[in-house]
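Showing just some of the chains, left in place.
For clarity, chains are labelled A and B in written order, and residue numbers in each chain start from 1.
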Amino acid sequence: MDLLADLLPAFLRQLQQPTLAFLLGGMLLAALGSRLEIPDAVYKFIVIVLLLKIGLGAGIAIREAELATLLLPAFLSAVLGAGIVLIGRITLVRLPSVKAEDGMATAGLFGAVSASTLAAAMVMLEQDGLAFEAWVPALYPFMDIPALVTAIVLAQWHRQRTGAAADRLRLGTIIAESLRGSALSALALGLVLGLVARPDAVFASFYEPLFRGLLSILMLVMGMEAYARLAELRRVAHVFAAYALIAPFVHGLLGFGLGYVAHVLTGFSPGGVVLLAIMAASSSDISGPPTLRAAIPMANPAAYVGASTSVGTPVALLSIPLYLALAELVFPR
Amino acid sequence: MTQPATKLTIVVERLLEPVVERLLEAAQIKGYSVFPGGGRGSHGTHHAYSAQVVREFAIVKYEIVVADRAKAERVADTLISQHLTHQPGIVWLETVDVLRAWKFASS
């Protein structure tokens, strides 16, 4: 009760943060039938710049970081990614109205990471003055890839067990395909350039100052998209909407818990714990869907893309203040 | 002046681009055109413009003009039976009159 009394005003205050306000604004516009359109090219450009910025920042930071401190968080990220999919396997997929492949693909997306949610979280942490190791965003692929791989492998086992002829995909191929997607490519390129080149000047003069502004427009797109896809979601089983509503909180708290373990063991920063929680809570919106579409073609994208984009991503974004508030309780400053 | 030929039209998601192009390659078909677009079908609506979060799901239309109708039908059959059972896509054939027929004779 007391906790809630603490959380509610903090939550309402955070909704006024431009990041979330633009998201809600986009939903509102779509709901009111606005004809505002952000061109596809602009959307893609924004995502690439944001991911390059995240990668560059992380790469520059890793130059100075002690590599040993990264190991535990990276391992925990992989555990979270694969673990969330396994949890989906034994909950969502078991439900009577859920086609097995649809459920596995959905769990795969929720195990994976949303680049836009991660970017939003970074801006909101900065706004709040909650520090994190600059390499934390580089944990993204360590959570993303294990989740997608797990989902694809589970779907293959399922096909084999049910006797359907499945062309076996090899693990290496799946991982390589994931990394070739536009989101992870941009992030990885940024990382490598941040590590081996000296992009500090262009980072400070271009990527860093544009980050917040471009994010505000991305949030607008995500909001409009989320609303637009709700219609699609309505056509599939309701359990997907229910899962998409509840799962982010469960996954986020799991992430917070494991992050706390790293905090105790190796001094992982409070901001890092929050980012880990939010990555776990988020569900893939850019890179995951095409990977799954290619690897689990029998799954219905209306189910998994709808669940992730329409419900999962906005819920994850709107729950960022929750983890910030939690951090305030758990790590008193 | 003009000679009859067959136009094969394939409407699929961009995701299938490599598949379609591999099939055409295998059939020794050297020429085709491709147009980005959108559409609606049994797999829902694909928007033709504005921000698409997942680019690979956009609709493309292949138009492939070939002299040999049987070959066009073979490509269409293979595509449908091997790749369009779960994926969105439609296929149709038309008879057209081409100029410079040699441009459409493969191999």
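Just so we're on the same page, a residue touches a chain if its C-beta (ideal position, glycine included) is under 8 Å from a C-beta of that chain, and two chains touch if they have at least 3 such contacts.
These numbers come from a predicted model, not from an experiment.
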Copies per chain type across the whole file come out as A x3, B x3
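The criterion applied here is as follows: only the chains that are shown with their structure count from here on.
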In whole angstrom, the CA-centroid distance of subunit A from subunit B equals 35
Seen from subunit A, its contact residues with subunit B in the complex are 37-40, 42-44, 182, 221-222, 224-225, 232, 235, 285-286, 289-290, 293-294, 297-298, 301-302, 305, 309
Within the complex, subunit A is touched by subunit B residues 15, 43-44, 49-57, 86-87
